[in-house]
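The complex appears here without one of its protein chains, the remainder shown in place.
The letters A and B name the chains in turn, as written, and every chain counts its residues from 1.
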Amino acid sequence: MSDQYLPPAKRVLHQRAFKALMVTQLMTVLAFLSYLPQWLLLAFCLVAFWRWRVMHGQFTAPPRTLVILSMILGIVGILVSGFTRYTLDAAVAFCMLGYLLKSLEVLRRRDGVVQVYLGYFLTGVYLLYRFDPLGALVAIVLLFLNTLALAAVTSDASYRLSYGIRQTSLLLLGAVPVMVAGYLFFPRLPPLWVIPNDQRGAVTGMSDELIPGSVASLAQSSDPAFRVAFDGELPPRDQWYWRGNTLSQFDGRVWRASYSERNRFSWPRNSNLPEPAANLYEYSIILPKTGRKWLYFLDWPVSANAENAVVLPDARLASIANINANIQYSAVSAAAVQWSAQDRFIAESLRLPAAGNEELRRWALDLRASVTNDTEYVQYLADYIRSQDFYYTLRPPLYDGADAMANFWLGGQRGFCEHYASAVTFILRSAGIPARMVGGYLGGVYNERGNYIQVRQMEAHVWVEVWLNNRWQRFDPTAAVAPDRIELNLDALLTGTSSSELPVFSRVQRLPLLSSLTMYWDSITYQWQVTVLNYNNETGVGWFEASFGEFSPLKVVLFVLAIMSLMGLIVGVLTGVIVLPKRKPEPYASISKIEKHFGQRLQGETISQYFVRLSAKNSQPSLFTAISQEIEKQLYSGQDIMPASRIRMLTKELVKEKKRKSTV
Amino acid sequence: MAKIEEISEQLIQITGRVVAGKPEQIRLIWVALLCNGHVLLEDLPGVGKTSLAHALARILGFDYQRVQFTADLLPSDVIGAQIYDREQQSFRFHQGPVFTQLLLADELNRATPKAQSALLEAMEERQVSVDGKSLALPAPFFVIATQNPQALSGTYPLPESQLDRFFIRLSLGYPDAEVEKKLLRGEVGRQKLTDIKPLVDPKYWADMQTLVAKVQMTEPVLDYIMRLVQKTRDPELCSMGLSPRGSQALALAAKAYALTFGRKYVLPDDVQAVFSAVASHRLKPVRSLSVESLVGQILETVDVVEAV
Partner (left out) sequence: MFQLQRDRLQQRISGWLEKRLPLQASIKLDRNRIFIVPTWQGMLLLVVAIMILLLAINFESALNYAVAFWLMSMLWVAVHLTYRNLSGLTIAAVSGSLVEVGGTAEVTLRFSSQNKRNRGVFEVIGKPWGVVFVPMHGADAVVKLCLKASERGPVVPARFRVENRHPFGLVMAWSHVHIDVAAWAFPEAQPFARKAFGEGQDLAEDAPDDHFYSAGSEDFHSLRSYAQGDAIQRLHWPSFSRDQLVVKHFTDYQSADESIQWQQFAGLGDEERLAAIRYYAEAFFKADLPYSLSMPGVELATAKGAEQITRVRRALAEYGYV
């Protein structure tokens, strides 16, 4: 029975532990599979095969050559799969490879523990990719499995799965209170160091440059762009223009943003938002990480409250740093505004390259001659688009080269928002009317359950702003093609076009049940976003100050200690370390109370004998008889006619009587 | 049918006129009868056992027989025998005194084990076997047996296993001085037997027994009984504890006892009241103890109300 002492870390794992480790590993790999090269499954198969050998008696470490070979193959594989740059994806891919190949060597408890801990870490990494409720659920499953594997790894061969599951649940559930406390009270620190090239997934949203075709690719994605929750009234649907950046620099081929995202030091300082001239809309926007700096607003913002953001003169704010996490900001917009100090930008909005699209310039100047003022000119353009054979399509023919816009406007007449907007801007500038393009989103889906508007990437849009009557006015030439475009979202608009162009999601959404389900799910993720992900210290501090007065470190420490000890108490009771004294049920409680005041009942004494004895010694025999009868009925009659409160009352009376007697 | 508590009171009162000063013992015997059980009286001669049995038989309207057990008593003297009938030219079964409703078996321990066991078998089976034929005894059938504890020479004390067949064992003891004076004055006594009229119609007998079964016994009382029973099985006190049959009898007796007061539920007081009568002859204390002190000790040390 006795053995040489072997530290637990060096003890050999048992079969069930191997199985648990393998299942956990498989689940981890599966969770990551969509972000990483699929062939990592092959590495898992190799590991599984080796495990199988180990479990069937071939209890040896794999040969060095096999480990090194698979390592080299893996690294080459990752490089070949396109993870050549030092990005998070590449780091995770390498981490995963290490996680898989390390487990080739797992024979002893220490190795198993290390594997489980790597699994914990990978769960954390997984949450960098996913932060929706489903992702959180997957992470919880991974945590559970890893902990289950830990229970298996650290026990001996008598381990039973059901017992392990019970223990694991106990551990995880017991840890929840402290976890919540930590989540609530730990300060949200700024990043400690710069993470190289932190670009997880694609950069989304409007870009600085408008190259033909780029908006079309956005339009096919049903990913959410941002969500807007209004305080109070919603603006009318046809005004759901979500302003991103303005593009006013044109070099003949590419439209560029007025202010480059890359160089924020070139941004003008001390700019102001326009003054409101119509009714106001208050709202807050939750913007998921975009990897860009632009913030979005309803046309036109008049005041905004966003952290680390500066006002740009084209009626918007931009973040100083790239938006790499979900952020929330609030703003107020007006349907009409008063602009100030726009001279510089008006001049900028008239500039055109010296050459290119000559035909279109001529067309614009010809038109200039036939109308009296700028307003009419714009009106004419709208009429022209409506009356001529212009089509809206996401698959336009290729308009390339120096005369691309002329080819579109005068030739093909097929295109989408970008084509229309750029051509119209060009025409207006040629005619000497200041105009610029605005990139952003149009429309969105109103979610009644969550009372917010969800704007998706497919709703990306480009329109034109024209300087008319001392104001920048919105002119959406695309609306002239298909007026429905403004009333409905892209799904509805594109119903007529061939469905192969559309993402599955938008096709699915046309079914009413599914549509309401997806709306429901979206409102859940919205709530998740608002309450869980966007939780920050101000929320916590606000709540804290509201309940406990001014914030001070001592108070916080006391509060955290209080919570910890409370949770400790709860966990202690749950795990059975602390046993709470049980309150005696009636009539036992009353009996012991009477015993305390009138002397102990003898062991062999029945209730009636006891009370007869007491009543002989004390006055008020009737009260004793009454209690005695009540207690007997309660205990022995088997009927619950008498509420226990009567016994309690009688007992109180008796004790009071006794006290009165003793004081007299 | 009158209420059972009234019947009980009257029974005790009327019987008390014959055997004065022993209401508790009479109640216990009445309890035994309600439970369909037999009674063993351990007493000196002349304390009124016979009168008691006779009085009970009259009150309940039972047939009554008395057998004086002696050393030369044969089983057939109790049960009966095949007798050759000259006129009929055949054997005819002559019923013994056992064919009655209430049998007083006087000084049972004087008879030989053979005769004793004939009676005990009849008590247990409520039928007798004669020449391979079973003959049912009348229902109800009760035995009140008496034993003289003092007379040890020339007696055959009942073995423990046979004692178990008696539902209760008790002794009447001497009457109080006051009562004995009354007896001497002739205010009570045997001569009053003739005044007694039956109280209950025997046809209600079965109903009364179902009433006993219906008495409520709650968990705390059951627990108390179990604690008592466990205590009797403590090897430091008893060399032979209460058998499951004994604990069953205890519970049943407590129910009947409660019923004699018209209560529909059992109190621990009821259990305590019947405990000595039901348990004392089924226990065998360790050498240093007498049965009486054992029973007393058990009742004193077992907690009646155990808080949950």
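Here, a residue touches a chain if its C-beta (ideal position, glycine included) is under 8 Å from a C-beta of that chain, and two chains touch if they have at least 3 such contacts.
None of the values given here were measured: they were computed from a predicted structure.
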Exercise. Looking at the whole complex, which visible chains does the left-out chain touch?
Worked result: A
Seminar exercise, completed: Where A:320, A:532 or A:566 are the choices, the one touching the absent chain is A:532
Problem set entry | Given A:94, A:120 or A:384, the one touching the chain that is not displayed | A:120
Problem set entry | Per the touch definition above, residue among A:86, A:163, A:380 or A:521 touching the missing chain | A:163
Seminar exercise, completed: Missing-chain contact, candidates A:87, A:154 or A:609, resolves to A:154
Problem set entry | chain A residues that touch the omitted chain in the full complex | 1-6, 8-9, 109, 113-114, 117, 120-121, 123-125, 127-128, 131, 135-136, 139, 143, 147, 150-151, 153-156, 158, 163, 167, 170-172, 174-183, 186, 188-193, 195, 198, 324-326, 532-535, 568, 571-572, 575-577
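In this section, only the chains that are shown with their structure count from here on.
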For this session: For chain A and chain B, let me know how many angstrom lie between their CA-based centres, rounded off.
Result: 85
Exercise. For the complex, which residues does chain A have touching chain B?
Worked result: 584-585, 588, 591-592, 601-609, 632, 635-638
Problem set entry | chain A-touching residues of chain B, taken from the complex the two chains share | 216-218, 220-221, 264-269, 272, 299-305, 307-308
